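With one protein chain removed, the remaining protein chains of the complex are shown where they sit.
All chains are identified by letter, namely A, B, C, D and E, in their written order; residue positions are counted from 1 within each chain.
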Amino acid sequence: MLKELFFIIVSSVLVNNFVFSRFLGNCPFLGVSSKTETAVGMGMATTFVLTMTAVAAYFIQHYILMPFGLAPFLQIVSFILVIASLVQLVEMVVLKISPALYNAFGIYLPLITTNCIVLAVALLIPLKNYNLIESTIFGLGAGLGFTLALILMSGIREDMEFGDVPDALKGPAIVFITAGLLAMIFLGFAGLVPL
Amino acid sequence: MVKDFVNGLWGENPIFRAVIGICSALAVTTAGQNGIAMGLALTFVLTCSSILVSILKNIIPSKVRIPCYIIVIATFTTIVDLFMKAYFPALYQVMGIFIPLIVVNCIVLWRAEGFASKMSLIRSIADALGMGLGYAWAITLISIVREILGSGTLFGIHIMGANFTHWVIMLLPPGAFLVMGILVGIMNMITRKPVKNTHCH
Amino acid sequence: MGEYKFITTSSPHIHSGESVQRIMFNVAGALMLPAAAGIYFFGLRALVLIIITTLAAVLTEAIFQKLRGKPITVWDGSAVVTGILLALNLPPGLPLWMAVVGAAIAISLGKQVYGGIGMNPFNPALIGRVFLMITFPVQMTTWINPVDGTTGATPLQIMKMQGVSTDYIKLFLGNIGGSLGETSAFMIILGGLYLLYKGYIEWRIPGFYLGTVAILSVVLGRDPIFELLSGGLMLGAFFMATDMVTSPISRLGKIIFGIGAGIFTVIIRFYGGYPEGVSFSILLMNAFTPVINRYTVPRIYGEVKVR
Amino acid sequence: MNQYTRMIVVLVAISLAAGALLAFSYEVTNPKIQEQAQQALEQAVMKVIPGAEKMTTVEKEGMTLYIGTDNQGNKKGIAFKTTGSGFSGPIEIMVGYNPKEGKLTGIEILSMSETPGLGARIKEPAFTDQFKGKSVKDDFIPKKDVKVITGATISPAAVSKAIKSSLATVTKIYPVGGDF
Amino acid sequence: MLKTFRGGIHPPYNKDLTKHKPVETAKLPDRVIIPMSQHVGAPCEPIVKVGDLVKKGQKIGEARAFVSAPIHASISGKVTAVEPRPHPGGGMVMSVVIESDGKDELFEGINAPKPLAELSPDEIKNLIRESGIVGMGGAGFPTQVKLSPPPGKTIDTIIVNGAECEPYLTADHRLMVERPDDVVLGLEAIMKATGVKNGYIAIEENKPDAIEAIRKAIQAKDGIELVELATKYPQGGEKQLINAVTGREVPSGGLPMDVHVIVDNAGTCAAIANAIKTGMPLVERIATVTGTAVNEPKNLLIRIGTPFSEIIEQCGGFKGEAGKVIMGGPMMGLAQSVLDVPAIKGTSGILVLAKNDVVLSEQSPCIRCARCVDACPIHLLPTTLGKFAERGMWTEAEEYHALDCIECGCCAYVCPAHIPLTQLIRLAKNHIMAAKKK
Partner (left out) sequence: MPNLILISTLSMAGLGFILGGGLVIASKKFAVENDPRIDEVLGALPGANCGACGFPGCSGLAKAIVEGKAPANGCVVGGQNVAKKVASIMGMSDAGASADRKIARVLCQGGKAEARLKADYHGVKSCRAASMVNGGPKGCPYACIGFGDCAGVCPFDAITMSENGLPVIDEEKCTGCGLCVKECPKSVIALTPEKNEVHVRCRATLKGKDTRAVCDVGCIACKKCEKECPFDAIHVVNNVAVIDYEKCRNCMKCVEACPTKTITAAFTERKKAVIDDKCIGCTICAKNCPANAITGEVKKKHAVNQELCIGCSICEEKCPKGAITMVRNGQKANNHCASCNAAK
């Protein structure tokens, strides 16, 4: 059991990193990776939401959709509805309870609804037949993988400020190329974990 | 109206200019036909959602607008999902999870929030079609590059000769990012704006 | 006293005389040792490969700079080093055109898109190699056996697949299958010592890198000497992990870099899909370098207040 | 209407409409989807059992087996699914087996996520065809009994291993030379 | 083991040009230009007018502020101008120009005070101030101010800085060889003035004759110790020196007195000794005139205010084509563009480099080799600071401690990419300070 959980983490952080090998969450990856501070905040917020979503998705799948046979067509709608509301709820609660916490990561929450990692995690959980604990860990791993990608990219981008990137490549282009190189490097982990 | 349409095709092309909704643009673009199919699927969802959002824009209270828009988008996405499963099972297998993910494709919400919820129905449709097709041609272009180099084929037809060494990387994640980056760069070069004369305007 | 117009500059008014060019050509010189071993074991083919990649690297750099309208600085020798190192990382039998592609990718995507020397986040030669590795996996894993010229497996592949070790002496001298310049640990160490003596590389990176691999091997029940001598570890530790552009600047950062590279190398070698993890590990630590630099700013003189 | 009531009403109304619309679409498409799935399955079975035109499904000892028959109702072979653990994920394989002859009649890769250009070449006939006519007694050792793909030995090995291990069960149910 | 610090460099010292040459007294200048600002702190107010007759040692600039030091005429003659003149530190500074009458008459008010043993601490400090003594190690901080720590700050150690780590310069070296007793007397005066019992004279081991001379001079003295230092630049930097001698670290942004130390240059000590022995204010100093483009490199005893041109003339003029004239040493000295600037109290040397010796390499991008990081005696990250400075990121530079840079030049000296790191950091410091003032 522990071994499986460990594999799930390693797989979603390194081997099948959500950004570099599953192509998920690229828009915020592109947008929020220019400063390390922001990257860390965004990463933490996403990890939090992902973990919560994983749990929520598990319950909806197992206690609403499956019993009534609604899974094939209501999955998407119900998941996204829950995610959107959850995110908004968390945002409001955090804002009220701790403005400091809100400033640290709450402000990233609205961005997360449109982060496709969240829905993808929700959809992958039924697909992979994970149980509750596995689902939670999967959500956590996805978040950590995303955070790692963000931090690496933000560090490189901060250094790039001092570089002399050709004008045409400035902005998203060089970020994509760098992401490509990072994805290439992450392929080194290919075959690390039997899946 | 025409302007709204062309805007999505070129000026604010979601992939190359606004650089948004790129996950699917990277994930499914291993072969030309995937690009076209994904593009059409998105265009459908985008257009339907834009129509509905534009119609409902005055009814929906702003506090719950995001959940509402998302439900609308999710509904249309599921419809596409079901239809693809029913009628194009082979394609469906390739695109896997990325059809459902149209829901969170940033383009859709971007246009719903940013355009359809403010503009007239007609303009919204024009905009949605422009954006959708802009997305479609962009990802088809990416697909073509990756397919030719990675498999030596174009829409499934061998074009590179028998001895062609496949560039495996092109079909793998890094290839997607690299092609995307280079194409965005080329696009920047083509559309690089001449220095604007801001002296007297 | 006549009319003089003196030169004014800010202090200091003298300079050590060290230059980028000098460093690079010294490194290139040191690389000639493993290169010589490669040519000795793999024949003329190896020499051709080295020349081709070097030319391709230099040419790519010149073309890129020309296109950008920037001064052409190929004489600083960094492209030469990249070219040679790339060749030393390739299977001796690789089709030449692939080597050219590798060199072009190394310089363009690995270096020039970031603005050229000093600004690249990743080790360009390794970017070239990994690109080739993933793009042309078959050709990149076709190894020539130096003894009889047939194709065969590298000691690490044999280890991974069959769990069989290779003679230490052979590993040390280099008459084994493998990349052109990685086989002869002896020559690499010689070159590395020269660079250490000249002060062009820092002992911390290779020291901690090799040390980590050795210790982890022992801990995980492998043969540390075999692990140290086989594959690209020596070449990587002395010539590639030490690339100053892509490694941390502080001492502590260098130590972390070495240890990290060691851990990843071991993980990939022992548990991953690839028999060898040196290139990936170094590149991965390259990616971590900005973060490391950020969090290992040294304590400055007088920073901790004295009561 | 109070703004909060309105929020709820709108949200509920939209959810309601969405639910209805989706359920309706599902009703429309579901038969077709099932049909497609069935068709795909049949196609795969036909492919691995040469000459089969029809199939019947039997459940035995926890395994689902598909028995292929030709138009005349002659049994041409049985097919079953097995899963191997490949380089980057599970590989689903449909295997055709003729107990009478004790030979494989063909295999088909149903799904896999191996590396395109490398492991993915297990899908190609060049690889799959070699299993046609192979004796089930064979050891299925890669590089010896099974031709592998250069640069990617893991995927073929996974396929071979999966076939071999599932054959162990299947040959118990339908022993070689026996009827089915 | 020789005492030293971490970081630093080993440039070629080139001290052989002058280290064996005894100090020569320069000939009386025809004209001196005496700037009213030769020290850290408020400039002096000129108290003479055009046409006034002044004598050697007469006060011509009054120090009104606490952090300031009075200025005295270095020759006798007539004041011909009181106007802004070019200053070796750059820019125009109010100066008194005196035309020599050739008589070099001593001002009447100058007489030897009581011997040291009879002077009270306050009398010593007052004498130091009235004699216009400022730090002669380069910075020119009024010495008396240093000796009067604010209440609450205690001093337990005085270090005489005899490191003279700058290449080429030998002024302190010759001083310690020729007048060791003056250096020791100065130190004794400082110790008495501050009531400190611990005195060190720290000298780099590449000056064995100076070490020998000082050792002899302190034989009979209590509480004074000789410290031999490793030869490494910037061993003479006060923070490095304190670290090497006492193991203490001056806190960031702090002063030596925060670690209970005062550092004074050997020349400063000799000037104090001179004031005690003769009552003569600071009107002359030893300067090394050297470099590859000077015909006869020398150690000269010069009058404050002598124009550079005249000093160089006395050393046989230029040899070949002079490329750069530097006041001070090659690591920290200030490049000059004209030769009619005067020598001031802090002029420890004039270095003239031949045109061919002036390195003007093209700057290339930083290769992150971290040589600068290893060389920096403050353990800063010069490369990072340089990058911040190039992009005007002043706040970031401040976060990375730009203000702690002592501008020693080590980083720029070693940089293989020839990046003017020291200048960039200096620029950053200037911006940060400007922003602070606002």
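To be clear about the criterion, a contact is a pair of C-beta atoms (placed from the backbone, for glycine too) under 8 Å apart; a residue touches a chain by one contact, two chains touch by 3 or more.
Quick caveat: nothing in here was measured; it's all calculated off a predicted structure.
J.: So there's a chain missing from this view; which of the remaining chains does it actually touch?
T.: Every shown chain touched by the left-out chain: A, B, C, D, E.
J.: Among B:Val64, B:Leu91, B:Ile125 or B:Ile142, which one is in touch with the chain left out?
T.: Touching the chain that is not displayed is residue B:Val64.
J.: Would you write out the residues of chain B that touch the absent chain, in ascending order?
T.: Residue positions of chain B that touch the missing chain: 12, 18-20, 63-64, 67, 71, 106, 109-110, 113-114, 198-201.
J.: Tell me where the left-out chain touches chain D, residue by residue.
T.: Residue positions of chain D that touch the missing chain: 4, 7-8, 10-16, 18-20, 22-24, 26-27.
J.: Which chain A residues touch the hidden chain?
T.: Spelled out for chain A, the touching residues are 27-28, 30-32, 34-35, 38, 41-42, 64, 68-70, 73-74, 77-78, 81-82, 85, 88-89, 92-93, 95-96, 107-108, 110-111, 113-114.
Everything that follows uses one rule, which is that only the chains that are shown with their structure count from here on.
J.: Tell me which chains count as touching both chain A and chain B.
T.: Per touch definition, common to chain A and chain B: C, D.
J.: Please find which chain has its CA centre nearest to the centre of all protein CA atoms in view.
T.: C
J.: Please identify the chain with the largest separation between its CA centroid and the CA centroid of chain B.
T.: E
J.: Please compute the C-alpha centroid of chain D, do the same for chain E, then give the distance between them in whole Å.
T.: Roughly 87 Å, centre to centre.
J.: Rounded to the nearest whole Å, what is the centre-to-centre distance of chain B and chain D, using the mean of the C-alpha atoms as each centre?
T.: Spacing between the chain centres: roughly 32 Å.
J.: Roughly how far is chain C from chain E, going centre to centre by Cα mean, in whole Å?
T.: The answer is 47 Å.
J.: Give the residues of chain E touching no fewer than two other chains, as numbers and ranges.
T.: 365
J.: Could you check chain C for residues that touch two or more other chains and list them?
T.: Each of 109, 115-116, 119, 131, 134, 137, 273, 293 in chain C touches at least two other chains.
J.: Mind listing each pair of touching chains for me?
T.: Pairs flagged as touching, ordered by label: A-B, A-C, A-D, A-E, B-C, B-D, C-D, C-E.
J.: Which part of chain A faces chain C closely enough to touch in the complex?
T.: Residues of chain A touching chain C: 36, 151-152, 155-156, 158-160, 162-166, 169, 174, 177-178, 180-182, 184-192.
J.: Would you pull the chain C residues touching chain B in the complex into a rising list?
T.: 98, 109, 131, 134-137, 139
J.: Taking the complex as given, what residues does chain B use to touch chain C?
T.: Spelled out, the residues of chain B in touch with chain C are 165, 167-170, 172, 174, 178.
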